[in-house]
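Written out below as structure tokens is the structure these notes cover.
All protein chains but one are shown in place.
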Amino acid sequence: MKNLFAKIILVPVLVSLLAGCIQQAPAGNTISPAPTVSAPQELRLATTTSTCDTGLLDVLNKKFEEENNIKIFTLCDGTGKAIATGELGAADVVMVHAVQAELKAVANGSFINRSYMMYNYFVIIGPENDPAGVKNASNAADAFRSIAAKQVPFISRGDDSGTHQMEKSIWKAASVTPAGAWYQSVGKGMGETITTADTRGVYTLSDRGTYLAMKDRIKLKILFKSDQTYLFNPYHVMAVNPAKFPNVKYDLALKYIDYVISPQGQDIIGSFGRDKYGEALFTPTADINEQ
Amino acid sequence: MTEELIRIENLSKSFGNKEVLKNINLQFNRGEIFALIGPSGAGKTTLLRILDFLETPSGGRLAFNRLQLNGSQKTDARRRMSMLFQAPAVFNESVFNNVAYGLRIRRVDKYTLEKKVRNALAIVGLEGKERQRARTLSGGEAQRMAFARAIVYDPDILLLDEPTANLDPANAAKVEEMIKRIRDEHGTTIVIATHNIYQVRRIADRVGILLNGELIEVNSRDGIFTAPKDARSAAFLKGEMIY
Partner (left out) sequence: MSSADFLFQGIIRAFELIFSLNPYILSITGVSIKVSGAATILATLTALPLAFAISFLNFRGRQALITLVNTGMGLPPVFVGLVVFVMLVPAGPLGLLNMIYTQKAMILAQYILITPVITGISLAAIKAVPKPVIETVYTLGGNEKDAAVAVLKEARYGIITAVLAGLGRALAEVGAILIVGGNIALTGSVGGIGEGLSETRTLTTAITSETSKGDISTSIALGIILISLVLSVNILANFFQRRD
């Protein structure tokens, strides 16, 4: 009877596993993209939500894909998640905005070819009537102090993203440990955090780009923006180290990085958003002297 | 001439501490209708189940055609027998497929199968109901269908456990008629367990009385009613006459 059992269980299981493998062998989409000469190669990019939600990547990556016959699979999550994905070898290239975390990851050998690609600023957004009086703060730390003192509701990304890490450093600079019912951590991406803050009419920290992209759909306004020390938001792109994960597509990752910092890529970044929002959402690093 | 088909020697059966059958000695001859009677709980059902290999005896021997059977021989013997329960299990299929079951597992060809099934349905009076879902039959119809299912492959031995116990008089009469017909036309040996004395009078050739797991008397039908050998038989038959 044991023999029968083994046959009955193992044969169909093996057959189905085999069938599963064969069925998946033709890679990718059921609906294929525009006809190309040969099958496009695949590059996996892990990035933060601000680059996705603003729509920048739709434009930036499209050009790269067309010119190189490469399909980019973009994973939009948070900086923390993107870096973690890279450190697990599950992505080929990573585009994030959290300097401390990036440097740490490079130091432990997870990433190489870290390149500065663009920047913008963080802004503190909130309800138009500004109950915390943030508009009159002298710097970001000061603004946060006001919010904490008056216990005005504030929403934090809470997801270890670049924005969240920036927020934490501001609280630190303000010598405030935010705690209490007024401070809520949502663990969501930038777009969703803004939506949540908007529905409740409360404060949050956002990168300028995502806010601008959503500006017309929400009621919150930028209340504080001009602090260049605390609110500077640089984006870097880096390749996952092939020494650590031999199977990553390192050459494709390099190609992508080169493209992003090339005049062509920087041009696209610099003009993105101008027609739709009246101003560019990100500043390419070529303009770094304009600070 | 009587040909012995089944011989039961010193059979006993216990379920745990409860002794359900003891010291059963009996034989069944080809082509006879043997009635096993006794009150409920006497052990009739258990004896039939042992005959059909649904239970194994605790002691004693069972011989078919003077042979003691083992292993696959039991399966072969079972294929030439058939049993009908008080409340038959009906397959969730059409009447036709239910009746055809025994023929299908014997790999009978399509043409012969269809003929035999229709024939069996005619015998039990269910012609025209082939396509009907068996679960929708009435109690009496289901019992008759089960009968057709049991005889369709011409078994040598038919074991019936209180086949008319749940039936109205009309259906019960039909079933008794079917029993006699099967024996008359095919020479099938029939063992019927019942507590209905009237039924025994009507159809049995020989009778065995089972009381508390013991076979107290085996006699011809006329013999047991006119001149029972055991005092208890007479008492039982008299006392239970009101069935």
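In this document, chain identifiers A and B correspond to the written order of the chains, with residue numbering beginning at 1 in each.
The definition used in the following text is that contacts are C-beta pairs under 8 Å (C-beta built on N, C-alpha and C of every residue); 3 or more make two chains touch, one makes a residue touch a chain.
Quantities reported herein were computed from a predicted structural model and do not represent experimental measurements.
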Message = As a test of the contact rule: which chains in view would the missing one touch?
response = A, B
Task = Among A:41, A:74, A:169 or A:264, single out the residue that touches the unshown chain.
result = A:74
Note = Touch with the missing chain holds, among A:145, A:164, A:188 or A:255, for A:188
Task = Tell me which residue among B:96, B:153 or B:236 touches the hidden chain in the full complex.
result = B:153
Task = For the chain that got dropped from the picture, name the residues of subunit B it touches.
result = 52-54, 75, 78-85, 87-89, 91-93, 101-102, 105-106, 149-150, 153, 155, 159
Inquiry  = Touching residues of subunit A against the unshown chain: what are they?
reply    = 1-2, 4-5, 8-9, 11-13, 15-17, 19-20, 23-24, 27-31, 33, 44, 53, 57-58, 61-62, 65, 71-76, 87-90, 188-189, 191-192, 195, 214, 217, 245, 247-248
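In the analysis below, only the chains that are shown with their structure count from here on.
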Request  = Using mean C-alpha positions as chain centres, tell me how far subunit A is from subunit B in Å, no decimals.
outcome  = 80
